[in-house]
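The complex is shown incomplete by one protein chain, all other protein chains being positioned as in the whole.
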Amino acid sequence: MTGIDLVSVDQDFAWRPWAVAYFLVIGAAVAAALAAQALRVLRGAAAARPALRVAAVLALSAPLPLLADLHQPARFLNFYLGAAPSSVMWWGAWLLPAFVATTLLATLADATGRWAGAGRVLRLGMVGSGLGVLTYTAGETAIVAARPLWHNAGFPVVLTLTALASGAGAVLIAGVPDRAGARLLRMALAGSAGAGLVALGLWLLADPDMARLALADMPVVVLGHVAALGLALPALLALFGRGALSARFAGVAAVWGALAFRWALFTGAQAQSRVETATYTPPALADPATLQSLTGTAGMIALAAVLVAVLDLYLAPALRRGPQAGPRADKA
Amino acid sequence: MTTRRDFLTGAVAQNGGTEAAQAPSPSLRLPADGHTPRWAMVMDLRKCIGCQACTVACAMENNVYEGSYRTHVPVYEIETEFGPVPAMLPRMCNHCENPPCIPVCPVNATFQTEDGIVLVDQDVCVGCGYCVQACPYEARHLDHDSGTADKCTFCVQRLDAGLLPACVETCVGGARVFGDIRDPASAVSRLLAEHDTRNLKPEAGTRPQVYYIGLDDRLVSEVEIEAGARALRQAAGPAPDTTHHEEA
Partner (left out) sequence: MFLSRRSLLLGGTTIAALGAMSHGFARTARDMIGGLVSSAEARGVTGGAHAPEYSIDAAGTLTPNPGQRVAYTMCEGCTTKCGVRVRIDTRSGDILRVTGNPYSPLSADPHIAYDKPVAESYAGLSGHGEAGLAGRSTACGRGNAALAKYRDPRRVLKPLKRAGGRGDGHWIEIEWEQLIEEVVEGGDLFGEGHVDGLRAIRDLETPIDPENPEFGPKANQLVVMPVYKNGRLMIAARFAKMAFGTRNLVGHRSYCGLSMRAGYAALLDNLKKQPHLKPDYRHAEYMLFIGTAPGNAGNPFKLQGTLMARARSENGARYVVVDPVLTNSVTQASGDRGRWQPIRPGTDGALVMGMIRHILETERYDRAFLERPSKAAAEAGGELSHSNATHLVIDSAEAPEAGRFLRWGQLDPGADEALAAEPVCLDAATGTPMPAGAQIDPAVLFHEDSVTLADGRVVEVATSLALLRREAQRKTLDDYAADCGIPVARIVELAQEFTSYGKRAAADCHGGTMHAAGFYTAYGVVMLNALVGNLNAIGGTTAGGGSFKAVAPGPRYDLMGFPGKVKPRGVDAGRGGFAYEKTSEYERKVAAGENPYPARAPWHAFTQPLGAHWLASLLEGYPYKARALVTWSSNPVYGVAGLRESIDRKIRDPRNLPLMISIDAFINETSTYADYIVPDRIFYEAWGWTKPWGAVTVKDATARWPVVDCLTETTPDGRHIDMETFFIDVAKRMDLPGFGDGAIPDAEGQLHPLHRSEDFWLRAGANVAFDGEPVPEASDSEMALTGVDRFAGLMRATLKPEEWRRVAYVLNRGGRFEALEAGYADGALRHRYGRTLQIWNETVASARNSMTGARFIGCPTWQGPRLADGSELDAHFPREAWPFRVVSTKSQLFSSSGPALKHLRKLRGTNAIGLNREDAAALGLETGDRVRLTSPGGSVEGAVLARAGVAPGTVAIEHGFGHRELGARTYSIGARVFEKGLTLAAGVNSNDLGFQDPSCSVPSVLADPVVGSIARQAIPAKVERLPT
């Protein structure tokens, strides 16, 4: 023990709760898009439709929470006025709109049944840009050497796996009528959540320093919460549960696990002082900023769901020639 | 680290409010002999008395929001062979030779001038906070009022007027010595030659340009501390924000 601080200052959190919301939504959106494409290949367009709709809703919901985390949102065009290739966030600034656009257009193509050729290109674009987004979101934090909790191999892996689990979960929540499709999704959820659990365990326990660091800045209850409720439970439910209800419950648990993991790692890393072995007070759950970010994002998702539903129920038939088909869209 | 933004040294400083008479060449940042300086700071800790003059002078000179700091002086009470002793550690941006905060900026708002000063163009910065995350020295923060990244600028507006940074001008013990490390005759060069100096967190690989004389090993990286002033603050709970309340 070197001593005590007689004069010391605390550093504010640069990334606020909106960043957590954005990372959750965009992760799930990409996972849902990948699921949609996989189901389309394996089970056909109809089976993939719910996944594509969820992907559309979440993709539409992602930009606003991201914008909310900028302190100067009016200047977001600055991302596009110059090239900053050394900045992962700069790549993200291009990948995100690419993914959102391709996903929405692919959804439009699917809903209206037109532009078959373009639809295929759009879907490939969606998958490509989606994988790009997964890479940039994981990379953006992992390259920050000054944040040991992010700057390691474990964190990006668990981040990605929890994204995949939450994406699959979101689709299961929305409901997948095609039984084989649902079973495939449940396997995907179980696989990613299980792998996430193993990765989390390996990441934290293998390296004693990392364990000490994590436990110093993240309460054990949060980590336990993430592991048990967020990863183990959905995996087990997905494997052994029967019926839509257990699938939906597994989905909710997976989404909750992804959210809890991101909250723990964002507040934990930023609470950890880089100049002293000290912890800055993280924003409390009841903080106005925290509540605002959650309510705002939930509202955005609901609005996106309504828009996609309107697309399916009213807009698509007007544009389409073929018979009207499409599930009832529901609030994620 | 050359800057992608080709700013002439000396011409870039455009200060808010009334324009100061532009220093005719040769100036501090464009010396007569034509060499480009590389500004650095030597902190002679043997001379620091922890009076926080630099902390306040910097905040006053640059209108920093109260509660944020471009520089401040933590004081630790540490054990030595002569018993407990206060250790003052003036912290500031190290204007690194390899600054990790510049590559991460997605909008090219932050850059390093030819003479080594790491700056932020607060009219371009979108306030994404990525550079704040990337700095291993916690030398950056997001300004409460403008929402843009804020940091020590070596008082570049004063350098352009031929003056010294505000913290150096008012350092009671004479601990802060600022100068051109490329000029062998400068005070910083002479101090670096005469004393063994150390930098903070060399393991971060940023090649910081603030050199400390008399820095205890235990202060080089994260200082291991137990309950002290911070614990008192946290025990007392968040003090109501009186800054606005007062000016009302």
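Chains here go by letter, A and B, matching the order in which they are written, and residues are numbered from 1 within each.
We take it that a contact is a pair of C-beta atoms (placed from the backbone, for glycine too) under 8 Å apart; a residue touches a chain by one contact, two chains touch by 3 or more.
Because the structure is a prediction, the values reported are computed rather than measured.
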Chain not shown, its touching partners among those shown:
A, B
Using the touch definition up top, pick the residue from B:103, B:129, B:147 or B:208 that touches the left-out chain.
B:147
Given that one chain is not shown, which residue among B:108, B:133 or B:186 touches it?
B:186
Can you say which of B:40, B:200 or B:213 touches the chain missing from this structure?
B:213
Residue positions on chain B contacting the omitted chain are 12-24, 26-28, 31-32, 44-53, 55-57, 59-64, 66-67, 72, 75, 77-80, 82-88, 119-123, 143, 145-148, 150, 153, 155-164, 166, 168-175, 177-179, 186-187, 213-216, 226-229, 231-236, 239-240, 242-243, 245-248
Could you please point out the chain A residues that touch the chain left off the display?
3-4, 6-7, 9, 18, 64, 67-68, 70-75, 292-303, 305-306, 309-310, 313, 328, 331
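Keep in mind that, in the parts below, only the chains that are shown with their structure count from here on.
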Please report how many Å separate the Cα centroid of chain A from that of chain B, as a whole number.
37
Interfacial residue positions of chain A with respect to chain B in the complex
1-12, 14-15, 69-73, 75-76, 78-79, 81-82, 84, 86-90, 92-93, 140, 143-147, 270, 273-278, 281
Touching chain A in the complex, chain B uses residues 50, 52, 68-69, 72-79, 84, 86-87, 91, 100, 103-109, 124-130, 132-138, 141-142, 146-148, 204-205, 218-219, 222-230, 233-234, 238
